[in-house]
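Reviewing the structure listed below.
Every protein chain except one is present and positioned as in the full complex.
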Amino acid sequence: MDLSVRLGPLTLKNPLIAASGCFGYGLEYGEVVDLSSLGGVCVKGLFLSEREGHPPPRIVETPGGMLNAIGLQGIGVHRFIAERLPELRERGATVLVNICGVTLDEYVEVARVLSDAEGVAAIELNISCPNIKEGGIQFGCSLSGTYDVVSAVKKVTHLPVIPKLTPNVTSPSAFARAAEDAGADAISLVNTFLAMAIDVETRRPRLSNIMGGLSGPAIRPIAVRMVYECRCEVKIPIIGMGGIMDARDALEFIIAGADAVQVGTANFVDPFVWGKILDGISDYMTRHGIARIADLVGTTDTSPAHSHA
Amino acid sequence: MDLSVRLGPLTLKNPLIAASGCFGYGLEYGEVVDLSSLGGVCVKGLFLSEREGHPPPRIVETPGGMLNAIGLQGIGVHRFIAERLPELRERGATVLVNICGVTLDEYVEVARVLSDAEGVAAIELNISCPNIKEGGIQFGCSLSGTYDVVSAVKKVTHLPVIPKLTPNVTSPSAFARAAEDAGADAISLVNTFLAMAIDVETRRPRLSNIMGGLSGPAIRPIAVRMVYECRCEVKIPIIGMGGIMDARDALEFIIAGADAVQVGTANFVDPFVWGKILDGISDYMTRHGIARIADLVGTTDTSPAHSHA
Amino acid sequence: MPFDIDARVIENRRLSSDYNVLSLEAPDIAGATEPGQFVMVKPDRGIDPLLRRPFSVFEILRDGGRPVGLSILSKRVGVTTGQIFGAQAGQRVQCLGPLGRAFTLPGPATEVWMVAGGVGLAPFWTVAEALAGRGVTLTLFYGGRGDADLLYLDYFERLGVTLAVCTEDGSRGERGRVTIPLERALAARQAGTDVLVHACGPDPMLAAVARLAARYGCRCEVSVERVMGCGLGGCYSCVVPVKAANGGFHHVRSCISGPIFDAATLVWD
Partner (left out) sequence: MPFDIDARVIENRRLSSDYNVLSLEAPDIAGATEPGQFVMVKPDRGIDPLLRRPFSVFEILRDGGRPVGLSILSKRVGVTTGQIFGAQAGQRVQCLGPLGRAFTLPGPATEVWMVAGGVGLAPFWTVAEALAGRGVTLTLFYGGRGDADLLYLDYFERLGVTLAVCTEDGSRGERGRVTIPLERALAARQAGTDVLVHACGPDPMLAAVARLAARYGCRCEVSVERVMGCGLGGCYSCVVPVKAANGGFHHVRSCISGPIFDAATLVWD
């Protein structure tokens, strides 16, 4: 059984990637998960320098999901390379680094710094964080901004560049196309949905930042739709995510058109979910006689159904 | 205690409206709910003529929500006026009619026909149904389309015109502004989120129409955010909806900026929800010493919180 | 007028690893239910799952003649039926009903032949009870995968119902589909015997029964099973195509115009 997937120049041993911001810098989970058993580990969004993020409360649970407004707290790319990357490498993790920037130049600079480091497998361009005004979402909500930042970063790095798209736009597939045209090696989607919850007793927003990003199973049907639409629009590989809780959900994204998947919120609910998903995918492949997971990508059957009265 | 709310020229006895497509033509619920006790009843979307809608399966449950692709099955505006409106009038319902059109002319024609009928309180312009290609969503996804259809309909009717906005756009508040500029008396939001679910065993979409609209509690935090954004953008009244299950949820929308609310999916779960929500709102107003529900609209407190270590 | 009852579970009878009968305290609903009607059930408050699910009323429970509750016969296939299988006495289950149209109940001049596939047996207990009381001659054609799918046969025997039982694996009764003994009986029917066929089961079975009934000139009513969002006509999820005057079809809501339909009015493709 072949679980490996190709994301452009990058080959992953399986399609399961830990989603950015939901797995710390990976090492936090070193005791719970064998990091080398994952297809990849996408680390928390990094700017050039450290950031403290928003004050708490930073998360709140909503029906079938959660809002977060962490505000991209992070240690900055230099400390990441010095303090975390060596151990990630040692543990055999395939490391995708999620990068952020206030300006196009910052993206370029972070990408350049990472390109010189040892042990980075790919760069995920976070142009879709809904929680901070200057976190790149201005690029992610404009077709030309998306095009510009992808091509600028491509110019300075040999690493695969994977822009992460926002779902908070009319047509994510148009952004997928812009990314593909700009030379992206793959795309990731979705980031979280801009959302809000208010405590009616105090009339205050439940998050210090007023708004936050919705993740978890609640968003899955919208995310699946977006992956399906993008699969119809572009040829480059797609990393799908949004509310994957188990193997069946991961397979739903793959069938919709995702070459690989990321899992975020589910890891909070169950940090041992990784093995369960991989086992479930293998079971499914055995049951359905599928030799290579890559053969399942984008195989939604839309032929008309037979119907009875 | 004053529960009445004003939507431009229209006054409702309370802010609670049955959402279009979730309450049949109202009469289906005549044995369960006193229709005159509701602020309003928004009937199922009507075209000029009858439509059979999509084949089943038309709904599927998803985490915290449901997808629907009914395909705007309906009896057409003429049969509605002849066969349903008289009894709705008799039962004392405040009737909002949700109208659809394939073309701008169809919207205008349906509005004109309704304007001559007795017992219609307002027209809700459905320019946001995600389930059929020719159901007006092309107007709802274009600022100029929204402007054009609202102003065209305004020209032919004395009835309040309330465009219903889609959440499937980058900035619903820009559409709220276009609607206000075109002379809309109020806006409704949100319609459902375009979404999809796939049965991994058969690899077939779970809906015959492939895609459908997501409603229910899952979408509430996104809908609340959109109402809040629109409240910051426009002065006209807002009818908020999306996942309201109980009084607390209704109050959340009102505090976020909704003058009135619609309830859809919750009516499927509990057709007796109406009295419970109205009682809950009254309780809240008593507990908080609020004399008029209108005083609560848009009162989100975003002043910085005190924080401890 | 439907009632919504936060019904106490009186008893949960497990019949096998998949089937159970859940008895609910719901006098108002029980008192108003006619054979073939259904209830919309939600065992768990909250959003997991969100929507109710439809179940035929199986038995009307009586205390000295007075209706005190009802039971549902459930086959475990997913979340809600799993919760129904696991329900404990004393627990509460939201139960809305009675809903939908009932089977036509004729007088003794007409024989009623009930055709049930698997859990499609559910509506026939109340049919049999009502008609046995009126002296109507009753036959139950009852098919299942195997022996374990055939339930409550003794109940029907006690009411004097003639049984024609078959299983696909031959583990009980005749081997094969239930339409085999049905067709034999239709063919052997004496001229002048008025028969009304009532059927409930999977769609292919209903289609076959409807075809047979039409071929042999019998009236036939079927209970159709569609995904239902509300059970009250609000959502338009549950439609079936009925024949239209122009040769086409109309989509009709099976929750309020059904679930029982005259088989001749439906489009079977």
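As written, the chains take the letters A, B and C, and residue 1 is the first residue of each chain.
In the analysis below, contacts are C-beta pairs under 8 Å (C-beta built on N, C-alpha and C of every residue); 3 or more make two chains touch, one makes a residue touch a chain.
Predicted model, so just to flag it, every value in this text is computed and none were measured.
If I consider the whole complex, including the chain that's not displayed, which of A:1, A:82, A:232 or A:269 touches that chain?
Checking the options A:1, A:82, A:232 or A:269, the one contacting the hidden chain is A:269.
Tell me which stretches of chain A touch the chain missing from the display.
Residues touching the hidden chain, for chain A, are 21-24, 28-29, 31-32, 44, 52-53, 56-61, 63-66, 68, 70, 73, 216-217, 245, 265, 267-272.
Which positions on chain C touch the chain that was left off?
Counting only chain C, the missing chain is touched by 46-48.
In this text, only the chains that are shown with their structure count from here on.
Using CA atoms only, can you tell me which chain is the most central one in this structure?
B
Sort the other chains by how far their Cα centres are from that of chain A and give me the top one.
C
Where the CA atoms of chain A average out and where those of chain C average out, how many Å apart are those spots?
Each chain's C-alpha centroid was found; their separation is 48 Å.
For chain B and chain C, what's the span in angstrom between their mean Cα positions?
That gives a centre separation of 36 Å.
Could you state the distance in Å from the CA-based centre of chain A to that of chain B?
Spacing between the chain centres: roughly 33 Å.
Which chain C residues reach two or more other chains?
Correct list: 47, 240.
Provide the list of chain B residues touching at least two other chains, using ranges where the numbers run on.
Correct list: 56, 63-65, 216-217.
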